[in-house]
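With one protein chain removed, the remaining protein chains of the complex are shown where they sit.
Up next, chain A:
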Amino acid sequence: MKGTYLGEFEEVVLLAVAIRSGDAYGAAVTSEIEQQMGRSVNLGAVHSALHRLEEKGLVNSQMGGATAERGGRRKRLYSVTIAGKRALEEIHQLRNQMWESIPKTAWS
């Protein structure tokens, strides 16, 4: 079902949108991920992830102003919706809960 499942890359992109809140667009998200994770990502992959997230209703978008560094072209600014925020929280909580469940003996 659409909207109920977040892929790993989608999660990363959604987190990046949240981090760059107010200034999240394709190129910014791409460089954010590259900086944070130290790996190079495809612009195409980021765009399709953003598109999917938007279809799932986890992010919103609107056209933003033009800047000189992109040759005067406008950018599409993304922001996390309430549903997106909740999805992130759920994942976070799920992970924590799983961490908690690891028995101490597992590491020894």
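Assume a residue touches a chain if its C-beta (ideal position, glycine included) is under 8 Å from a C-beta of that chain, and two chains touch if they have at least 3 such contacts; residues count from 1.
Quick note on the criterion: contacts and distances are computed from a predicted model.
Student: For the chain that's not shown, choose its UniProt protein name out of "NADPH--hemoprotein reductase", "Translocation protein TolB", "Hydantoinase/oxoprolinase" or "ABC transporter permease".
Tutor: So the chain that does not appear here would be "ABC transporter permease", according to UniProt.
Student: Quick one: say which of A:S31, A:N60 or A:S79 touches the chain that got left out.
Tutor: Only one listed residue reaches the unshown chain, and that is A:S31.
Student: Name, in rising order, the residues on chain A that touch the hidden chain in the full complex.
Tutor: 25-27, 30-31, 40, 42-45, 47-48, 51, 63, 66, 68-71, 73-76
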